[in-house]
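Only a single protein chain was left out; the remaining protein chains are all shown in position.
Each chain carries a letter (A and B) given by its place in the written order, and its residues are counted from 1.
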Amino acid sequence: MSIDKNQVKKVAKLSRILLEDSKLETLSKDLASILNFVEQLNKLDTNKTKPLSSVVDKTLEPRNDKVDDGKIKSQILKNSPNKNEDFFIVPKVIE
Amino acid sequence: MTDLNKSSLKEIVNLIKSKKISSLEVTKHFIKNIEKGKNLNSFITTCFEKSMNSAKEFDSKKNFDGLLSGIPIAVKDLFCTKNIKTTAGSKILENFVPTYESTVTDNLWSEGAFLLGKLNCDEFAMGSSNETSYFGNTINPVGKNLVPGGSSGGSASALAASLTPATIGTDTGGSIRQPASFTGTVGLKPTYGLCSRWGIVAFASSLDQAGPMTQNVEDCALMLEAMSGYDKKDSTSINKKKENYLKNLNQKIDGLKIGIPKEYRVENMPKEINDLWKKGIDILNKSGAKIIDISLPHTKYALPTYYIVAPAEASSNLARYDGVKFGYRSSKGNNLVEMYESTRGEGFGDEVKRRVLIGTYVLSSGYYDAYYIKAQKVRRLIKNDFDQCFKNVDAILTPSTPSSAFKIGEKTNDPISMYLNDVFTVPANLAGIPAISIPAGQDSEGHPLGIQLISKALDEQKILNIAFAMEKSIGHKQSLNRWWE
Partner (left out) sequence: MEKEKFDYFIKTESNIWEVVIGLEVHAQVISESKLFSGSSTKFGSKPNTQVSLVDSAFPGMLPVINQYCIEQAVKTGLGLNAKINLLSIFDRKNYFYADLPAGYQISQYKSPIVGEGAVTLDMPYGSKKIGIERLHLEQDAGKSIHDLSPDNTFVDLNRAGVALMEIVSKPDLRSPSEVNSYVKKLRTIMRYLGTCDGNMQEGSLRADVNVSVKKKGEKKFGTRCEIKNVNSIKFMEMAIDSEAKRQVELLETGKTIIQETRLFDTKKNETRSMRSKEEAHDYRYFPDPDLLPLELKQSFIDNIKNKLPELPDQKKERFIKNYKLTPYESNVLVSEFETSKYFEEVIKKADINLAKNWIIVELFAVLNKKNLDIKESPVSPQNLASLINAISSGEISGKIAKKVFEIMVETGDEPTKIIKEKGLKQQSDPKELEKIIIKVLEANSDKVLQYNSGKEKLYGFFVGEIMKASSGSANPKLVNDILKVKLKK
């Protein structure tokens, strides 16, 4: 499997990253070579191996159902590049 | 008067505790060094006024209970620091000022330390040379044209140049150990879960781990003791009693079994690296350790596995940088989607884009099993390799890096050759086990080289002790002529 410019564009769309056309060529080449590199794994037979997603040897530790957070509106909105007193503001969503 | 440039962290702590020097004098010394070390570009943000105030406050209180009483410390700019700008080396967080403090830095402050500034790093910790930082690359004090390694390159540079008495970094695939190796310093990546990840800008959640970067092994034990600990705010944090790494540090290593994995003899490995490795083996032998040849058969698959797992997690972790809640927002775009695309297109650098795109690709429909699941399976094989070996050996000795520090710009156009730098460090991240790099010698050009000790999970004390013994035998003491001042 390799990746071509169209696929790169599609993945960029999915990643919500605008790519400059001038960079598309090099980027596609880079991504292709990275994919080529990781495809070494195909040499390994892993049919009998279970995927490992966590190296931590414990189970999830829950917390109690207690309200001990929130009520920090000014902190939450403070860093936003566009907000008013109550809301985050974003450009209109086009459905 | 003591030359603070030649004093270790532990020595400075003792000087302060014995009232031979004040916290303010120490702070002023490092501030002076930082000002004279601007050419290294190891800092993104400094907060001198705040540091001096903290020092004065300390001096007025003289509270000597903490492990780091009165010590100013600069940290990698990946740790969120309350009311101090935190950028992760990225334009997208250029103006981000957290309202909260990361657990790890908070632990340091609880031990009496305070913040000196925020250190440069590769953007979102993605890089091995500090060249992907939006704030410019950092210089290695070892040589003007050399990279300090990465991603904790600013940390390693500042430490080696005595701009901070000790520091902390994060290590996802070698980001503490490789720069430590490149700058002749000590760096430890703890067991996954030993240090809380809460408040650290995430790169790859299942691999990220904060750790100490210090001038010597004693300081490393001290810093690890101060920064580690269970945190209920991090579901992956290990719930165990805090260890006294410094108190329990000793050089008794006779009888310990040290594994030498044959798979680490990679192709084209420079002779100097191989010689260094042999030297390490000899030292351990002479100290009474037992050397055992071992095999970690899946070693060569570690790097490809890493370059699927890490970008996959990163692509999701970095989705929150969308110009809505914090950070940079592009002025372009007439609707929400266009705003997202411009913000992320302008806000992220090339390496981050590459990794986000690769990560998105390997998780996307039709490719998930072939890449992501495959990598998770190989990750298990790699972990199994280590589990097997640690039934027979106490620790594993390998070189830290396949070369010494390379030249600035040397690898920027070839991502793969850059990635290959992490070949010896990545396996410990995938397996979640601790590993330490200590300076072990120099190459023909006099550039430092590191050697790495790896142990099973939660055996930090053991590799600290072995490193401590080796450090004594190697007798390496780096002395730089402060050419940058």
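Please note the rule applied: a contact is a pair of C-beta atoms (placed from the backbone, for glycine too) under 8 Å apart; a residue touches a chain by one contact, two chains touch by 3 or more.
This one's a predicted model, so the numbers in the text were calculated from it and none came from an experiment.
When the full complex is examined, the chain removed from view is found to touch A, B. Here one chain is not drawn; of B:Pro98, B:Gly211 or B:Gly347, the residue touching it is B:Pro98.
Residue in contact with the omitted chain (choice from B:Glu313, B:Asp385 or B:Asp422): B:Glu313.
Only one residue from B:Lys61, B:Lys232 or B:Arg482 touches the chain missing from this view: B:Lys232.
Although one chain is not drawn, the whole complex shows that of B:Leu4, B:Val142, B:Ile200 or B:Ile358 it is B:Ile200 that touches it. With the whole complex as reference, residues 80, 86, 88, 93, 96, 98-100, 102, 197-202, 204-206, 232-236, 312-313, 315-316, 318-320, 322, 324-326, 336-337, 340, 360, 363-365, 368, 372 of subunit B touch the missing chain. Touch with the hidden chain on the side of subunit A covers residues 13-14, 16, 53-54, 56, 58-73, 75-77, 84, 86-93, 95.
Here is the rule we go by: only the chains that are shown with their structure count from here on.
Computed from the mean C-alpha positions, the centre of subunit A lies at a distance of 23 Å from the centre of subunit B. Listed in rising order, the residues of subunit A touching subunit B in the complex are 1, 3, 7-8, 11-20, 23, 27, 30-31, 33-35, 37-42, 44, 46, 49-58, 60-61, 63, 72, 75-76, 78-82, 88, 90-94. Residues 95-97, 99, 192-193, 206, 232, 235-236, 238-239, 298, 300-301, 303-305, 307-308, 315, 319, 322-329, 333-342, 344-346, 348, 350, 353-354, 356-358, 360-362, 364, 367, 370-371, 373-381, 383, 415-416, 419, 430-432, 457 of subunit B touch subunit A in their complex.
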